[in-house]
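The other protein chains are all here in position, but one chain of the complex has been omitted.
The block that comes next holds chain A.
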Amino acid sequence: MHSLLVKNAYVIDPLNNIRGEIMDIAIKDGKIVESVKDSAEVIDAKGQLTLPGGVDSHSHICGTKVNFGRYMSPEDMRAGRGRAQPYMYPVSGYSVPTVYANTYRYSKMGYTTVLEGAMAPLEARHTHEEFSYNTLQDTLANTLFDGNWSVMEAVAEGDLKKVAAIVGWTLAAVKGFGVKITNPGGTEMWGWGKDIGCIHKKVDYFGVTPAEILDYLIRANEMLNLPHSAHLHTNNLGKPGNYKCTLETMQRAPDLNDKRQTLYMTHVQFHSYGGSKWADFCSKADDVSWMLNRKPNIAIDMGQVMFGKTTTMTADGPMEFNLYRLHHNKWSNHDVELETASGIIPVHYSRKNLVNSIMWAIGLELALMTKNPWQCMLATDNPNGAPFVKYPEVIALLMSQKYREEQLKTVNPDTEKRVFLPSLDRELDINEIAIMTRAAQAKALGIVDIGKGHLGVGADADVAVYPIKMDDIDPSKDYQKIIDGFSQTDYTIKRGRAVSKKGDCLVLGDNATIWVKPKISEKNDISKDPEFMKKFERYYTVSLDNYPVQEEYLHRNICIETETGI
């Protein structure tokens, strides 16, 4: 059996309260153990920064809409080309790269677990097929329920048990992990060429409001005892003045779980806009983080925007159509039968552009004004805000006020009047960064118990050794060293094997897909419900029997079974 010893590691492990101790990490059979025999293979960390493997709790890397982004942007494949080498396939692409490019780049940055932010249940097979090539990270998929007809009908009937039964069955059928709600109700309205606005307008033909859909799905999520909370992309993304909608949504969020948050709000940067039109657009990060600081039952991720070319892709169809009308560039919108929608357009975030500069500042403000780092995770909503390869720069911006000041000089000069960033002098320490990039994510996703996000005995041996000596550098001055260090690990260890060394992969890899299977009684099995079956016969292009994703699509997988009581 394989054993490995990582010696002289400067370990930061927030979940086990280890803050910069020099220690050895013993690994046996893919798990962390107390000690190993002397015959074990040794990796000398040389006192360098060693963290649990990174966890990305919201990223778009696999599935139909990512793939459509690839179709749409052949010019993107001209960047980021890499030749084949032992254990690495040739890669290309920058904002929507090939699956192998994603997995190699994440691995190079020390990430070992990635969640795909939005999977349409009907198109789950595609996501799982791409997952099987995302070989160096364990993968999870959030499943979309925002415009699900059955859910909306059950909400209209006021039947919480039925909502839970539908969600539970669908998650197990499509091998999903969490409940994703993108612009609740809005995607269904988009099918009729309309938008929903904020949370109190009724969805046509169903008579339910986004607020009701959200309330029911949050409660159904807890009823099913799912590891992750409801994962929400709030209504009105990207519209000036949308912070009011965000605040109201936050205020309504109940507190139903003492282990983790009850509501995960994603890419909140895109939802913290003040003003009434683009001309008076400004930051409202203060109000949003003020609310967040008073609501420990909510966790968010930043959705940081970084300058440069990228591709936006989301299940929020109407929002992408509005963006298209702004840019008049190429564009795609897609309607997923009875479930959801999606849209894709390429964008270029420019430093000269005032709106883009304000967006850039808002993401940082959210992270700096949120007092508890466990509540705010570091993410760019890859690739919507920026491709994930920009994470090291985001880390440096959060750790160094000097770097922020230098960057502020390069953005649109009017930005300072509309944002709070110049007045913020907080500099996050490395412990907080470790929380924001792995520990908080693992906790929010509820995968600490299966050994993710920490280095305690029994945890999965996912370890990242970064070429940074914390004693020798001052992150607030040596921000370039932080960027370089976080860009490329010396070693990324996944399930007890070194998978990547200084950017080169050492194995072909073999990932696991983590999915949930809520135990639902025969009586509440929605797939036996005549009304539900009829929906498939009448409206879906697939039959009920062909809908579930077979286990053959998963290869290695970890199934989390939950007790539900329904």
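Quick note on the criterion: a residue touches a chain if its C-beta (ideal position, glycine included) is under 8 Å from a C-beta of that chain, and two chains touch if they have at least 3 such contacts; residues count from 1.
Criterion: contacts and distances are computed from a predicted model.
When the listed names "Tryptophan synthase alpha chain", "Branched-chain amino acid ABC transporter permease", "formylmethanofuran dehydrogenase" or "NADH-quinone oxidoreductase subunit K" are checked against UniProt, the chain not shown comes out as "formylmethanofuran dehydrogenase". Among A:D13, A:D56 or A:D76, only A:D76 touches the chain left out of the display. One of A:R83, A:K277, A:H328 or A:K523 touches the chain omitted from the figure, and that residue is A:H328.
Residues of chain A that touch the chain left out of the display are 72-76, 78, 328-329.
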